[in-house]
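Some notes on the structure that comes next.
Here's a slice of the assembly, chains where they normally sit.
To keep things simple, chains are lettered A and B as they appear, and every chain counts its residues starting from 1.
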Amino acid sequence: MPLVEIHMLQGKPIEFRRRVGEIVYETMVDTIKVPPRDNFQIITEHDENGLIYDPEYLDIQRTDEIIIIQITLNEGRTVKLKKAFYKRLTERLQSLLGIRVEDVFISLVEVKKENWSFGNGVAQYAK
Amino acid sequence: MPLVEIHMLQGKPIEFRRRVGEIVYETMVDTIKVPPRDNFQIITEHDENGLIYDPEYLDIQRTDEIIIIQITLNEGRTVKLKKAFYKRLTERLQSLLGIRVEDVFISLVEVKKENWSFGNGVAQYAK
């Protein structure tokens, strides 16, 4: 269900890109009850004119290592759960890949259960 | 109104890409009352590191022919209508382009009517 879009500046090894995606997926399963195997992602690299960020907004010092993660997922998770997800995901990206915690930007877009079809033309999550 | 984003792996003929977009558009008009000519799409190709999918989630066997379709559209369509849309779109992609039904992934994001401007700086759908 979640459709994950990850944006970063170009120049990273392919393996780095893949690991970012895997860590996002694993953390969704661990923390916000995304079903195992529910892993669909678009990972895009941009040149410096294609990814714009403010290096100081909210007094957070960002760098060109910034990772912008936008996740479309089902509505209904609590604020507490979302907070746990941001914390855990950011910690894991830091500890496993060395990404600075200041450089992890996350945006969630919530939708209804019936807004997905995973194949076969069926709305698998609709009641 | 709908803004359609279509993602697929690279290597398909240009004509294939365009036909996928046309079939999505035609099916929106036929099935979920999108006005004729309301056709705005971004179609993107990715390499194998840029489009990640699970080949078995929900016991659906996906391949590299997967097409991920995300549509931003006005809220208010019924579950029944959404189901009819998934079914019809998947069937048409199969019958007209030979895309396996297992390889059609659809995600809808719903917004309010006043969230669009189609040009001229006006919110054409707002009351």
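Criterion: contacts are C-beta pairs under 8 Å (C-beta built on N, C-alpha and C of every residue); 3 or more make two chains touch, one makes a residue touch a chain.
Bear in mind the structure is a predicted one, so any value in this text is a computation, not a measurement.
Peer 1: Total copies in the full assembly, please; the file places 2 of them.
Peer 2: 3
Assume only the chains that are shown with their structure count from here on.
Peer 1: Upon optimal superposition of chain A on chain B over Cα atoms, what rotation angle is obtained, reported to the nearest 5 degrees?
Peer 2: Going from chain A to chain B via C-alpha fit gives 120 degrees.
Peer 1: Measuring centre to centre with CA averages, how many angstrom lie between chain A and chain B?
Peer 2: Distance between chain centres: 21 Å.
Peer 1: Can you list the chain A residues touching chain B in their complex?
Peer 2: It comes out as residues 3, 14, 17-18, 21, 35, 37-45, 72, 109, 111-112, 114-124, 126-127.
Peer 1: Can you list the residues on chain B that touch chain A in the complex?
Peer 2: On the chain B side, the touching residues are 7, 44, 46, 49-54, 56-58, 60, 62, 68, 70, 79, 82-83, 86-91, 101-110.
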